[in-house]
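The complex appears here minus one protein chain, its other protein chains still in place.
Lettered A, B and C in written order, each chain numbered from 1.
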Amino acid sequence: MQLGMVGLGRMGSFMVQRLMRDGHECVVYDAKTESVNDLVGKGAVGSASLEEFVSKLSRPRAVWLMLPAAITDKVIAQITPLLDSDDIIIDGGNSYYHDDIRRGGELTAKGLHYVDVGTSGGVFGLERGYCLMIGGEKPVVDSLSPIFKSLAPGVGNVAPSAHRPDQAGSTAEQGYLHCGPHGAGHFVKMVHNGIEYGLMAAYAEGFNILKRANIGAATHEVDAETAPIANPEHYQYDFNLQDVAEVWRRGSVITSWLLDLTSDALHADPVLGAYAGRVSDSGEGRWTIMAAIDESVPTPVLSAALYSRFSSRDNDEFANKVLSAMRAGFGGHVEKPKA
Amino acid sequence: MQLGMVGLGRMGSFMVQRLMRDGHECVVYDAKTESVNDLVGKGAVGSASLEEFVSKLSRPRAVWLMLPAAITDKVIAQITPLLDSDDIIIDGGNSYYHDDIRRGGELTAKGLHYVDVGTSGGVFGLERGYCLMIGGEKPVVDSLSPIFKSLAPGVGNVAPSAHRPDQAGSTAEQGYLHCGPHGAGHFVKMVHNGIEYGLMAAYAEGFNILKRANIGAATHEVDAETAPIANPEHYQYDFNLQDVAEVWRRGSVITSWLLDLTSDALHADPVLGAYAGRVSDSGEGRWTIMAAIDESVPTPVLSAALYSRFSSRDNDEFANKVLSAMRAGFGGHVEKPKA
Amino acid sequence: MQLGMVGLGRMGSFMVQRLMRDGHECVVYDAKTESVNDLVGKGAVGSASLEEFVSKLSRPRAVWLMLPAAITDKVIAQITPLLDSDDIIIDGGNSYYHDDIRRGGELTAKGLHYVDVGTSGGVFGLERGYCLMIGGEKPVVDSLSPIFKSLAPGVGNVAPSAHRPDQAGSTAEQGYLHCGPHGAGHFVKMVHNGIEYGLMAAYAEGFNILKRANIGAATHEVDAETAPIANPEHYQYDFNLQDVAEVWRRGSVITSWLLDLTSDALHADPVLGAYAGRVSDSGEGRWTIMAAIDESVPTPVLSAALYSRFSSRDNDEFANKVLSAMRAGFGGHVEKPKA
Partner (left out) sequence: MQLGMVGLGRMGSFMVQRLMRDGHECVVYDAKTESVNDLVGKGAVGSASLEEFVSKLSRPRAVWLMLPAAITDKVIAQITPLLDSDDIIIDGGNSYYHDDIRRGGELTAKGLHYVDVGTSGGVFGLERGYCLMIGGEKPVVDSLSPIFKSLAPGVGNVAPSAHRPDQAGSTAEQGYLHCGPHGAGHFVKMVHNGIEYGLMAAYAEGFNILKRANIGAATHEVDAETAPIANPEHYQYDFNLQDVAEVWRRGSVITSWLLDLTSDALHADPVLGAYAGRVSDSGEGRWTIMAAIDESVPTPVLSAALYSRFSSRDNDEFANKVLSAMRAGFGGHVEKPKA
């Protein structure tokens, strides 16, 4: 079927390419002309403005937005007046599901349809396919099935879940799922990313323990400020992190795609020297915690994972100064200089 | 080659079976006669006492112990006098690596060898193979290679790690790895389990958020003790957790074996009614935190995962009473009854 | 000066009494007639309706609302049409500071003034005075100084802060403070309560450790599911928690009013048998975390304190079932029954 794509960054561009492989017709637009031209060269129909873009789509139009969350509302405001009744706007970016609920209401009031799609798969999606979590009215979502089916990974060689009936009544094993009404797609994607933060932090903490397992071999000074290592003989290991990551990929309980990626990175450079360890976060992790708090659900692991990222960017600096000032206050403790 | 196995619980019995499939000769012993008989029926050489067990092994003997951590030392004390110089004791259970270091020293002093093997794979190991993390003297570990190779999963259909050379100099891609000297195997296994706790908790917290995403649909009382839900319209989702788990298994960033198992469990029963939510922990998670603290490595995620298990067993009860008592003290707050 | 008080629960009633002690005239209203009558008996001017209440106040009126956060907006909507230009509405309850900012704008547009006051002191405030954190326009706040001064504790016998000049330019040492524009008072009170959660949890966790310090004296079963206590000789202490709380109140680094209250509670009953340990939370703790996340400030301690309360109400139940289901999945682990 035909799909219009606005926003041709890496994600948008790869999705268009994956769709065209399956024979879909893609009309594309991006503020950067070279991004449009690149896809035209690969078979897409290009457009030089939102007006031209809309004019090249057949009604009812299906317009997929793949934009930074911060500008999605602006583009929706620009394109809405150009659309006709029953046209569909699909937000495949990382919107807050609160915004989906609001947009769903606003666009419905205008006779348009809105579909939110949480998309996981990253830069590997072009080849592996994208896991799609979808929110919106069921008939509208159903009408887009050919698109979702092409973007999704399909059953692949993943073993069936035990106890899952052959006709389970959903497309989940194809890799795309209508999760519920407006916002449901991004809600599930939000929690997906919250979990992702937790998984990543679990591996990161574990490898850090392995990395410092030789700490007993170093000489440590003895003073009133520093607890001596009671048993230095227990920390004399120089682990090969590449090999550890590799062996865990075979038959262990903690096999996962994130471990595969970690193994790749450690094999490229076991000290990860290309990174300073300043870790960004991009919204969903935060929203996950806020939702958990609204629901009174304890999420100590997911929160700790988020906070580790904040601390990696030194946002704990003033708090730490307060601690040092207290210690100086009651104990006369003088800070040791940064190494 | 020949291996003696002491301890024929599920893990020990399955390992013997996997070894015999590859043509190894297994001499077996367990305090429970029926466990011995069962394996004899499958081709193993049985024994009715540790003495008989030792007598049936050729020198240098390789004795694999697969026992609860609490009794391993006792059995080592019993069997050591029966062994001869250069015999090997292998501990495949979940020992604390401190004990491995101690035992390694003690047995070396007696002319024996000690190898610690962390084993991951659970009840699926018979078919999938076991991921083996090994500590001990290199020549001794090398001499046991045929055993490790048969127990491990092998390369299988797991994609090679990017940037890993063909001849990487270790057996990691076969699923077994000599990690370092005495204790190194159980150290790596300990951290493996610490990570496992974190991964499990990340999924558990995420599914809990999804489960309660319909909380806005319920009616809530308004009083000074309870914060009203500001936006009940944001929590009206009835997610199908089976489908969510299933769709995440296809192409998402959070695919993993633990997610596969979660999907299986949710398909068997979406409310997990067979479980009360009282979660055990069996040592490695605790030791991981203790090692992290000794190393001054922050592990907020792994710790939170461990503490969730403690709380699931109501070990936070007195702490919570203290909180309620304080609230009564400064605010006159009266506890709401348990639902 | 004259003040009108709406909402005569424990907090509102005590504040009226404290104000009347200092000679202020208080006009009072509450939906419950007996609450009005009670204060009339103590010298207040009563009223049977909001209309009567407003009519008894001199312009510019000062109307203090002391209501559950959930109904404050409703009462503001009812009373606003009855007020005249330059009248002041003061919210002394536990409002979310977002609501203060909104209300400040709305009431300003109507020619009215809005002041938000975070109030700490609990049921002891009548005698100790209330710590007041105030947001709003400076001249308006200044006009209410006689009220704030009477409600606040005053300098008392608290030692001056080191390095604080005699004329520090604020009323902070009197126990009330204009913190900034609309919402600033409740923002500071929100963080105060967030800190309060953290402090309370620190004591609660500590006393729990002391409580269970005799765990080595009990007999423990040995099985593969349970890590044996390595050193039971280290956990043979039967601490007298009353005495420990009492001794910490003298000269230790952790003296505080919350510790005083804990000591009181433990002396009333060392096992705190009147409490089940189901701990409520009432908004500010949650908002603190949300603000921290918006600001990218790591707050692991304050979050953990909040989550402990969620878990105390068994909101972790489904998460724990997921953990048990996974453990059953990979390890065949069977849940131990709840004790």
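The criterion applied here is as follows: a contact is a pair of C-beta atoms (placed from the backbone, for glycine too) under 8 Å apart; a residue touches a chain by one contact, two chains touch by 3 or more.
All values reported here derive from a predicted model rather than from experimental measurement.
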item	value
Candidates C:65, C:88, C:302 or C:326 - the one touching the absent chain	C:302
Touch criterion as defined above, residue of C:54, C:112, C:179 or C:319 at the omitted chain	C:179
Touching the absent chain when the full complex is considered, from C:25, C:106, C:264 or C:314	C:264
Of A:115, A:179, A:261 or A:291, the one touching the omitted chain in the full complex	A:261
Hidden partner chain, touching residue among A:122, A:146, A:160 or A:232	A:122
Contacts of subunit C with the absent chain, listed as residue ranges	97-98, 101, 120-122, 125, 128-133, 152-159, 161-164, 168, 170-177, 179-181, 183-184, 187-188, 191-199, 201-203, 205-206, 208-210, 212-213, 215, 229-231, 233-240, 242-260, 263-264, 267-268, 288, 291-292, 294-305, 307-308
Residues of subunit B (touch criterion as defined above) contacting the omitted chain	253, 286, 289-290, 293-300, 303-304, 306-308, 310-311, 313, 315-316, 319, 330
Missing-chain contacts mapped onto subunit A	9-10, 68-71, 96, 122-124, 200-201, 203-205, 207-208, 211-212, 222-228, 230, 257-258, 261-262, 264-266, 272, 274-283, 286, 300, 304, 308-309, 311-333, 335-339
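FYI, only the chains that are shown with their structure count from here on.
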item	value
Most remote chain, CA-based centroid, reference being subunit C	B
Closest chain to global C-alpha mean, per-chain Cα centroids	A
Self-contact between copies subunit B and subunit C, residue sets same or different by half	same
Between subunit A and subunit C, centroid-to-centroid distance (C-alpha), Å	37
Rounded Å distance between subunit B and subunit C, as computed from the means of their C-alpha atoms	43
Subunit A: positions in contact with at least two other chains	253, 294-300, 303-304, 307-308
